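Just passing along the structure, written as structure tokens.
Missing here: one protein chain of the complex. Every other protein chain is in place.
Labels A and B are assigned to the chains in the order they are written; within every chain, residues are numbered from 1.
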Amino acid sequence: MKKLALIGLLAALAATGCASDKATGTATAPAKPAAASEPSKASLVAGSATSAVLSGLAASVRKGTALVGGEYSLDSEEGRFHRIHAKALGMKCTACHANDSYPENFLYLRKAEFPMYVDGEKVKAVNRAMCIGCHSDGSVATPFYNFTKK
Amino acid sequence: MKITRRTFIQGMGAVAGASSLPFSLPTIAQAADRAENAAKMAAANPRTTVKSTCVHCVNFCGIEAQMEGGVIRAIYPDKARAAYYNWGICPKGASGVFNTYNPYRVKKPLKRTNPNKGMHEDPKWVEISWEEAFQTITDRLNKIKADNPSKLVWHHGHGKYTIGDQFPKAFAAAFGTPNLVHRTTTCEAARHVADENTWGGHGILPDLEYTQLYLSFGSNPFEGEQWSRWLDHAIIEGKERGMKMIVIEPRFSHAAAKADEWIPIRPGKDAVFILALCKQLIDNKTIDSEFLTTYTNAPQLVGDDGRLLKVDGKPQVWDEASKSAKAYDDPSAKAALTGSFDVAGKTYRTAFQVFYDSLKDITPEYAEEVSGVPAARTRSLAKEIADAAKIGSTMVLDGHPIRYRPVASYTFRGLSAKEFGVQNNRASLILNMLIGSPDAVGGLLLEHAMGHPEYLEPSKCEYPPKRADLAKSVYYPHATHECCQQVQYTVNDPKAYGLPYQPEMQIFFATNRPFSTSDAIKQQDGMKKTFNVVIDIVNTETCQFADIVLPDLTYLESWHFSPTRSTPGTKHTAIRQALTNVYNIPYDAMTILWELAKRLGIRDAYVDNLNKQWGLKETTFQKGRDYTSKEMVEVIWKDKTKKPFEYALEHAFVGKMVSVHDRYLHSVEAACKGPGKPRIKLYADHLVDTYANVEKTVKANNITNINLDQFKVAYSPIPIKEHAFPTPHREAKDYPLYLITHKRMYRNQAGNTAQNPILNALGNDTAENFIAVNAETAKGLGIRDGDTVVVESRVGKAKGRAKLTQGIRPDTIAVSYHHGHWSLGFPDYAKKGTWINQVLELHPDRIAGMNSFNDTKVKLYKA
Partner (left out) sequence: MAKFVRVIDTQRCFGCRSCVAACAVENHFTPDSPWNTMVEYEAGTYPNVARNFVTMNCMHCEHPSCKAACDAIGVHAISKNEFGVVLIDYDKCIGCQYCSTTCPYGVPQYNAEIKQLYPGQEKTPYEAIPAAERSPLHRKKAKTVEKCTFCWHKLEKAVVAGKMDQIGKVPEYTPTCDLVCPVQARIFGDIDDPTSPVSAYIAKKHATQLKKEFGTQPQVYYVLNGGDY
């Protein structure tokens, strides 16, 4: 699950072609998508520039130098959550909000809320497994999951 | 004890067994601080508990109310009751706080100022004083009493369970009206009447502690129903022990979801499927012949006229040894179970032979054609039943060797809520008899067989009827549980039924006939003709036709010597006690009745009748004084339990275990075997005589609204294939789909749960109901999930939202009750969903008067 998520993320990033812009930690608008079917070989090699970029961004978010604003919320424009993932990382909405609703046998307490409507816009369900790759202990982003037992 | 850090740490050490604590002292110190605060809070607002009994439905679960400073904070199950009945409580019970804390309740007596009554007419209520309410009611009652007390009709439903029908019965007797009508014909009356006409009593339970194969015909303790808080636990335990449960019903209910197998039978066709199973069992020679010849009238000789051969009043059997007819209970007779015999120049078949001959065409293939159950399954199921039944075996319990037949065929509304409810139930009883399961270990337990032998006599078919509900008249000859949906038809046109008076006043106590019956809109005409009083906690659909509404107290605010539900192994006696009185309502139904009796000058007669109705012997109600509700309950408790009332206040119930003897040997074994004892009627011969009485009465009185052909079919002494073809199936040709109705767990049937905010928020599917339609069928009709659709029958139309499912037959749709309320006294949020009752055709069972709910045929289309 972790590997798949990470590869998927890298592919999404490559598709938006904005990896190089992130080296300085400046938030820029995502570049126009390049030839999406031909990700550059370099970006798929472990320990590559992309991985360094992600670590750099994560570090700058934690340090407070990333320009992702100061509002801790889920607001799609102003909230840090979406500014980090959708703007700084350039993840498309559909990278996370993949399906209208969860599968029948998926166990999620708030399942029945999706799709929900926020300010008239449809918000599709998110499979949290998307987050495991980056947000596990030992991975690039702030760890929430898979803490090893002390 | 004051909690200090030191005492806390000492306490922790004691609990941990003085082993090394994994937390640092500062952490424990923090915990000690928090605990100290918690202790302070607990001391300021201590929680006390009061035991009582829930009355959302007829399970009467033991509950323990959690009180904080006089506020009901929560309702828990009373764990002490688990050994005798309920292990837990349902969501209605758990949210019962809001059955009481409900600002939409009726709080003061109301009087209508708009003289026009109608389902959409605003009654324009004004609040009146209790004095004015009592005065108005008593004035009218006095006039009626002086003229003809029968002109008062008393109705109750849920009310029977909040105060006991003994109180209304005593009042009706003291007043002099025969018209007291309970709601059983909207519940399961047909099952009771089938029992009564088969074994002279009513009440069945599967002996689930030992059952190995449990056949449930539309019985659904996981979403509704009586005894469900025992049935659910016993079924789940049984399953884990290896019991196999097969659910036979058109819809994939929660019962089907927990079953090992779901047989999706076509609605209304159960009789044919069951008869086909019977034929297989007989053809395979896997029946309990000894049970049939010993305990039932299967060997008794039947003539061509359908009547039993009797000599000196005793039915005869054919003795195979002497080759002659002998009295059925002659111990020297070796009775033939099958065969045709000549007695004094006439031919007689055994009742069993008559039954078997009637099954000639009811092959598995025929059953498949009619009921949809595959022929192969009927064949294999008959074998499974035979294998599991262990015919001939016994189990020794407590030193008693008892027949062991761990198969039970059981039902509640599934076989009952139909035009042929009695006969469908009898088919299931006969299935049980064929394998010898009545009163066997693991089989079907019969409550007090032959306790009422009069039920096995033909009906006198009274005409003209004395009662407005026509119970036990020529119209419903064996309606021993009243006939609640009939009253308004009679009130609307008494002459049509030969009723020699026009009812003038109706009192409805906690019942909602214009909402809960079939073809329900037709209830309204009669209600417009009488002066109506309603006693209830919320402003229901019945109130739309009321002249005066009196508020009642809820079950958490009032007292009752509660009914209880026994299980095969346990019994208990209980009370319900008052915890609060939120709106300071000064009367409850018990004291309303008392006050009316007093003002009418019949208090002494009321007291006499109360003592009679409650069967009080030592501690009785006394004349010449008044009683509070609490005092009334104390009288009954003391007489019934011989225990001090303080015990009731503390424990709310007293329970006892049922001995093996009482469980298996007191009923069928004691009452249906041996010389002089009657036999269980596999063949209900007396129905032949009832029909003859009906025919005679109809012809003698030129009655034109009784269809004798239909009565003849209904009164067959054995179930026949015609009982799988109710009127809508035969007549509603242009209506392709079957419509069935069902209960849901999140509401009860009395209408007072629709406003409960917790029940409406248990998911996004509990505030309303849906029209469940098979996904393939819906596709064919161009209906998508969530579309607004119309359900149309020959009598009405209703709109609702379609819910596509795989869990229903393609030719059937299902809509639950409880929703689509239309009373103007309900807030909008409590009126969501579809009111299905306006669409249901009403064809009462002609034996029991049972309201039919599941026979309708409909069209379905997008709105």
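Simple rule for what comes next: a residue touches a chain if its C-beta (ideal position, glycine included) is under 8 Å from a C-beta of that chain, and two chains touch if they have at least 3 such contacts.
Note that the structure is a prediction, hence the values are computed from the model and not measured.
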item: Which displayed chains the unshown chain touches; value: A, B
item: Which of B:759, B:783 or B:840 contacts the chain that the document leaves out; value: B:759
item: Identified contact with the non-displayed chain, of B:87, B:154, B:199 or B:214; value: B:87
item: Missing-chain contacts mapped onto subunit B; value: 3, 8, 11, 14-16, 21-23, 27-28, 31, 34-36, 38-39, 41-42, 44-45, 47, 64, 68-77, 79, 86-95, 97-98, 101-104, 222-223, 229, 232-233, 236, 240, 252, 254, 256-258, 262, 264, 580, 582, 745-746, 757-759, 761-763, 766, 774-776, 805-810
item: Those residues of subunit A which, in the complete complex, touch the missing chain; value: 1-2, 62, 72-74, 79, 81, 104-112, 126, 128-129, 131-132, 135-137, 142-147
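The rule is simple: only the chains that are shown with their structure count from here on.
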item: Euclidean distance of C-alpha centroids - subunit A vs subunit B, Å; value: 58
